[in-house]
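Heads up: the structure comes next, in structure tokens.
Every protein chain but one is kept in place in this view of the complex.
To keep things simple, chains are lettered A and B as they appear, and every chain counts its residues starting from 1.
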Amino acid sequence: MLQAAKYIGAGLATIGLAGAGVGIGLVFSSLMSATSRNPALRPQLFQYAILGFALSEATGLFALMIAFLILYS
Amino acid sequence: MPQLVPFYFINQVTFGFATLLIMLYLFSKYILPKFLELFLVRLFITKL
């Protein structure tokens, strides 16, 4: 019973990854539109995009870590 | 999760901070000033 509840909870916790996926997509789509408007700024914009990618990916990983915590402890 | 076994907390934190502090001392005292000196010498040779 507890095991089944754990599996259900871990599965529910991974729903949070949807938000992280949307965030990463937004970061790179705006990088693309910004680069197509001003290609000269590409190296600097890419640096900021990598930073934004790491920050928004981390929020998804928090949800994943909660799932692991529920599943394995 | 094996990360959260409290038996080894003090051990790993001690090792981590000992490594970081020894590294900080070595780098700020000996290694990084040497590289700065090297860059200054190169600047002196080429520009001045």
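The rule we apply is simple: a residue touches a chain if its C-beta (ideal position, glycine included) is under 8 Å from a C-beta of that chain, and two chains touch if they have at least 3 such contacts.
To be clear about the criterion, contacts and distances are computed from a predicted model.
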Exercise. Have a look at "Ubiquitin-conjugating enzyme E2 G2", "F-ATPase protein 6", "DNA-directed RNA polymerase subunit" or "UBC core domain-containing protein" and point out the UniProt protein name belonging to the hidden chain.
Key: "F-ATPase protein 6"
Practice problem: Sort by label and list the shown chains the missing chain touches. | Solution: A, B
Quiz item: Which chain A residues touch the hidden chain?
Solution: 50-51, 53-55, 57-58, 61-62, 64-65, 68, 72
Exercise. Spell out, residue by residue, where the missing chain touches chain B.
Key: 1-13, 15-20, 22-24, 26-28, 31-32, 34-35, 38, 41-42, 45
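As a convention for this text, only the chains that are shown with their structure count from here on.
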Quiz item: What does chain A use to touch chain B in their complex?
Solution: 68-69, 72-73
Quiz item: Quick one: in the complex, what on chain B touches chain A?
Solution: 1, 4
